[in-house]
Each structure stands twice: as structure tokens, then as C-alpha cells.
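Missing here is one protein chain; the remaining ones are kept as they sit in the complex.
Note that the chains are named A and B in the order they appear, and that numbering of residues resets to 1 at the start of each chain.
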Amino acid sequence: LIDERSYRIDALAERLGARLHGDGGVVVTGLAPLADATPLDLSLFVDPRYRRELETTRAGALLVREPVPGLDIPQLQAPDPVLALVTLVDLFHPPSAPAAGVHRLAQVSGSAHLAEDVSVGPFVFVGERVRIGRGTVLHPGVYLGDDVTVGEDGVIWTNAVIREGCRLGDRVLIHPGAVLGADGFGFARREGRFLKIRHVGIVVIEDDVEIGANATIDRGTLGTTTVRRGVKIDNLVHIAHNVEVGEDSAMAAQVGISGSTLVGRRVLMGGQVGMVDHLTIGDDAVLVAQSGVIGNVPPGAMLSGYPARPHREVLKTTAALRGLEKIKKRLRELELELEALKRTRGEP
Amino acid sequence: LIDERSYRIDALAERLGARLHGDGGVVVTGLAPLADATPLDLSLFVDPRYRRELETTRAGALLVREPVPGLDIPQLQAPDPVLALVTLVDLFHPPSAPAAGVHRLAQVSGSAHLAEDVSVGPFVFVGERVRIGRGTVLHPGVYLGDDVTVGEDGVIWTNAVIREGCRLGDRVLIHPGAVLGADGFGFARREGRFLKIRHVGIVVIEDDVEIGANATIDRGTLGTTTVRRGVKIDNLVHIAHNVEVGEDSAMAAQVGISGSTLVGRRVLMGGQVGMVDHLTIGDDAVLVAQSGVIGNVPPGAMLSGYPARPHREVLKTTAALRGLEKIKKRLRELELELEALKRTRGEP
Partner (left out) sequence: LIDERSYRIDALAERLGARLHGDGGVVVTGLAPLADATPLDLSLFVDPRYRRELETTRAGALLVREPVPGLDIPQLQAPDPVLALVTLVDLFHPPSAPAAGVHRLAQVSGSAHLAEDVSVGPFVFVGERVRIGRGTVLHPGVYLGDDVTVGEDGVIWTNAVIREGCRLGDRVLIHPGAVLGADGFGFARREGRFLKIRHVGIVVIEDDVEIGANATIDRGTLGTTTVRRGVKIDNLVHIAHNVEVGEDSAMAAQVGISGSTLVGRRVLMGGQVGMVDHLTIGDDAVLVAQSGVIGNVPPGAMLSGYPARPHREVLKTTAALRGLEKIKKRLRELELELEALKRTRGEP
């Protein structure tokens, strides 16, 4: 190691347990994509879609799964290059956090209990009886309502809002502008008008959950809206009241989960998926982007389209649809031929 | 009544005008869903989908529409249990609000006029000539631009933004992060580039409207974007410039209404519905979740799919689509048989 952010690649190979192909004395000072890399950058090649960029990249070194023959660039071969990348990001961009302590322009209630090293930025509001665990950072403008609890090593980004009573586990990461615990969209309709049902439940976020920018998770009507351990939620996702999302599930941007739906474990949803309320989505189901789900989904199923059907079937009918014009033509021909046949036989 | 949040159920029966079945001396201290209830909780059973949870619930008492026979739990029978629930929520969770007054870390213009008991939290910005009616609460981080007016008993949640000139009626409830009065998305395109049309209209929100977290309602170009009395708007909904939404309509999460569209009264939209601009949606229309509406909608119609068509028809063609493969097979068989027929007759 030459200095804090400058590494010889033989040293990196050792650090990563990677196999070095080429000159180990090359020094790199940063990470960059193939197209942007300079000779001082280490770059990553694992996705064959980027093969053409290999020909023109100026990267000083490459991280690869299998060595690329005929390349004049030193290569670090790692069995799991993406895992290796996670380590490299920490080496080149050590995580940093604001200093511990409460900023003079924050408003923290006297009854709140913050662990010693919590960082509270300016314009943060911390309500009554809030409890915050060790190592947690509240960036500027965060709002924690009364009785909120946040576990250890959490990061809550700027202008995120956690309303009263909600509970967050350890290592929870909330991106800017996310709103947890707003009222669910539940009304009684009487004589054509809506009567508000005040929502007095809460939101529970378990450990290791990540919630995207401007996402919204509504509080339960009486009970809880629950997001279980390890779930990853992208930007602008909406999760309605009384939903439960099972462990290790993931939802891409702009997904909408309607009220009281039960999402299983390891469920994957593409962007803009939507679903009606009170459904059960089985473990390991895959909902392709933009699916509109209107019924329960068995474990392991892969659905797409509206109304969502097995993805394979959707692709087939889409292809068949293209043949619909031809079907009509063949049908017309058959009708004419049959007509002719009947006429030659003297039938009416 | 034993204490403030502890009620004998015979007392609750009297309060609700409900009929008591079972032991009136049972005491409950909270409300909870069937699955989570303890013997100290009153629970609700009105949705038959939850019948199985009746078998295992530990609830101390039940609120029901019709008494469930064979249950060993006291039941309160109310003709409209959801209405009864609204009352119960107020009994067990009395609504609370921050104290009246302006927080020292708020910024309120000297020319603003706030009724005496208005509550202004920290980090709130109130612009010039703003007027706010009695009983209204501005939670931390709210922004009211110059010349905004807010009626009585409003609740504007954390980090909501109401830009200059917008007007809100009485009992308006705005959830966190909602943005009212940003510029509409209107440009002139000249030689392939966009020329901005500054938007100088406003947003008008009438009485009893509720607007969801991170929803956006753009200001009119010259005139107004109007949301009429009693409309309920869920999270992440987008309403474009110059739209008018009629009384008592409701939109579920992530709906998008394009510019200058006129939505009638009591229109219901499921989640993620979208529509092109300049449409008229008739009174009492129902747009099923994810519908993509590209033409005017007659009053009372129920549409779904893209392009949106009558929902019944969509379900039928979806079923028919599944038969498309079979249609092709039958067609091929017909062609072969006809061929055979012609051959046996010695035709060419």
C-alpha cells in the first residue's frame, strides 16, 4: 500500500484472495466503469454485455471472473468479483459519517433517549420518548415522531419522515424523503361520501432493511404494517396499511402493494408492479415489471402482464396476437371455400 | 368506565348503541386485529375473509355486524360496525395535536396572519401574507409559500410543500412530503428544444380533502388545478396542471392524472391508473387498478386494461386469449379436412 487510496494491484490481489494475471506493480487510485476508466483506475468486467468496451477501455487493471485472453491489462481473477467489488469500494471510498452529537439547529425532546454516539444533524426533529441505538445517523431534516424507536447503526437520510410509534430494527437504511407511518388509505363510504378511519397502528421495519427515496409505507389501521429482515425496497414504492413483506424480498422502483396483502419470502418484483388488496404472494414468486396482480400467487410462480398470468403464457399469447390478422384471413378463406363446395353440390 | 382507556364492554355497547351478546363485565383496554389481539383487546370481525382467524383469536371481545354463533367471546353487534369502529378509535386513541404557538425554530413572515390557536412546529416556513384558520396544525418542516391560505382545523404533515398562492379549505389533511403548486409540465417545443412556459396559476383544495404522502398536485398554467370537497388522494398520486377532480372522488396510490382532465364526482380509481390529457371522466365511473385511459369515459362506466375498455369485456378477451392456441389448432384441422374433402371429390 503506497498511501491511503493508492494500491499496488499485487497488494489488492492478496487482500481479495484474487489470482493476479500480469504486472503486479501497477498502481491504481480509484474504481471506474470500463468506459470512463483512466490508467489509474481499476475496472470491473463480469457482464458479457460490456465486452465491446474491453477493446477501448483505458483501465489500469481489471477485476474479472475468468481471465480475458489477449488483453494487455493486468487482471485480478476473483471467484466472486461482485463480492470483491464490495470490499474494493470500502478500500477506495471508506464510508464516512457526520460527527456524533446533536446539532444546535436540531429539536430533540427532553424525554428522548439517544445512545452516546448518535449523530443528529440540523433541522432534525426527535419527538417524545424516542429511543435511538448506538451508531445511528440522522441526516439533516429527518423527523422522528413520538415513541419512535430506531436500532443500532441505522442511517436515516435527509427529510425522511418516521411518524409516531413506528419501530425500526438494526442497520436499517432509509433514503431521503421516504415516509413511514402516514395514515393508511382506509375510509368508510356512507351515502357517497368518505368517512375517515383514523389509523392508529404502526409500521415495523426489521433488521437490515433498505427503503428507497420518496417511498411510502403506511401505518396499520389497528395493527402493524411489517417489513421483515433483509427486505430491499427501491425508490417511490408504495406499501399500504397492514401489509406484511417477508424476509429477503425485493421490490424495484414504483411498485405498489395494496392493503393487507401478505408478500412471502424472497419474492422479487420488477418496477411498477401493482396488486389488489388482501392477496397472498407465495415465497420465491417473481413478478415481472408492470405486472398487475389480481389473485393469489403460488410459491415460485413467475407472472407478468395485466391481469397477471404465467410469464411464459403471456409471451406466447403476445406472439399469438401478432398472428390474429392471419387467423382472420385464413378463416375467411375457409368460409369462401366451404361456400363454393356447397354450391357445387347444389346445396342452399 | 374504569379509567380513561379501560372500558367495560356493556358501557361500550351503550356508547355505540350496540347490542351486547355475552358477558358485559369484560374489560378491554385497546383495539387490535383478530390475529394480534390479547384478552384485553376488542377486535373487529366484519370481513368473511378473516373467518379462519376467529378460531384462534385471543380477543377479549368482538365488534360484529351479525353475532357469530358458537363463539365463547362476548360480542357487540352494531348495524354499521365500521362506523362504530370510528367512534372506538377516538375512545381508545384520543386524537392529540402539538401545542398551539410558533416554535422558536420556525420562520414566519411578519405579514402572515395566523389564528390564535394555530400550531407551527420547528423548521416550518410561512411566507408573506399567508392566512391560516383556527385549529390548524403545521407539523415540523412544512413550507407555505407567499399568499397561501389554509382554512380551519387543517393538518399539514411534516415536509409538505404548499407553494405560493395556493388555497386550502377547512379540515384539509395533507400527509408528509406532498407537494402542491409546483410548476405544471408544460413546454413549447421549438426546433427540437423545450421552451418553458412559466406556470402562474394556483392549486385550490376544497374542504375535507385528504392528500397522501409524497403526492404531487401541479399549479395551473394560467388558471387553477382544483380538487373539490371530500376528495381522497392516496400516496404518490400525481395530478397535473389544470385538472379538476369532482366531489367525493377517490384515487388509490400512484394514480396519474394528465393535464386539463376533468374528473367527475364519486369517481373511483384503483392504484396506478393513468390517463392521457384533456379527458372527461364521467360521474361515478370506476377505473380498475392500472387502467390506461385514452378516451373520455361515460358516467358509471367500469374500465380496465390498456387501452382501457369495459372491464367485463377485458376479462372476456383475457379468457379468450388463453384459447388462442386452441383456435389456431382447430383452424389447421378445418383446413386439412377441407383439403381432404376437396381431394376426394377430385377437385384441384
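Convention: contacts are C-beta pairs under 8 Å (C-beta built on N, C-alpha and C of every residue); 3 or more make two chains touch, one makes a residue touch a chain.
On a predicted model such as this, the values are computed, not experimentally measured, just so you know.
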item	value
Option touching the unshown chain, where A:Tyr7, A:Phe45, A:Phe123 or A:Phe185 are the choices	A:Phe123
Candidates B:Asp170, B:Asp218 or B:Asp284 - the one touching the absent chain	B:Asp218
Hidden partner chain, touching residue among B:Ala182, B:Val286 or B:Leu315	B:Ala182
Touch criterion as defined above, residue of A:Gly141, A:Gly201 or A:Gly220 at the omitted chain	A:Gly141
Residues of subunit A (touch criterion as defined above) contacting the omitted chain	31-33, 35-36, 44, 49, 80, 82-83, 85-86, 89-90, 92-93, 95, 103, 105, 121-123, 139-141, 157-159, 173, 175-177, 210, 212-214, 230, 232, 234-236, 248, 250, 252-254, 266, 270-272, 289-290, 304-306, 315, 318, 321-322, 324-325, 327-328, 331, 334-335, 338, 341-342, 345
Interface with the unshown chain - residue positions in subunit B	105, 107, 123, 125, 141, 143, 159, 161, 163, 177, 179, 182-183, 185, 187-188, 190, 192-198, 200, 214, 216, 218, 220-224, 236, 238, 240, 242, 254, 256, 258, 272, 274, 276, 278, 292, 294, 306-307, 309, 313, 316-317, 320-321, 323-324, 327, 330-331, 334, 337-338, 341, 344
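Basically, only the chains that are shown with their structure count from here on.
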item	value
Centroid spacing, where centroids are CA-atom means, of subunit A and subunit B in whole angstrom	25
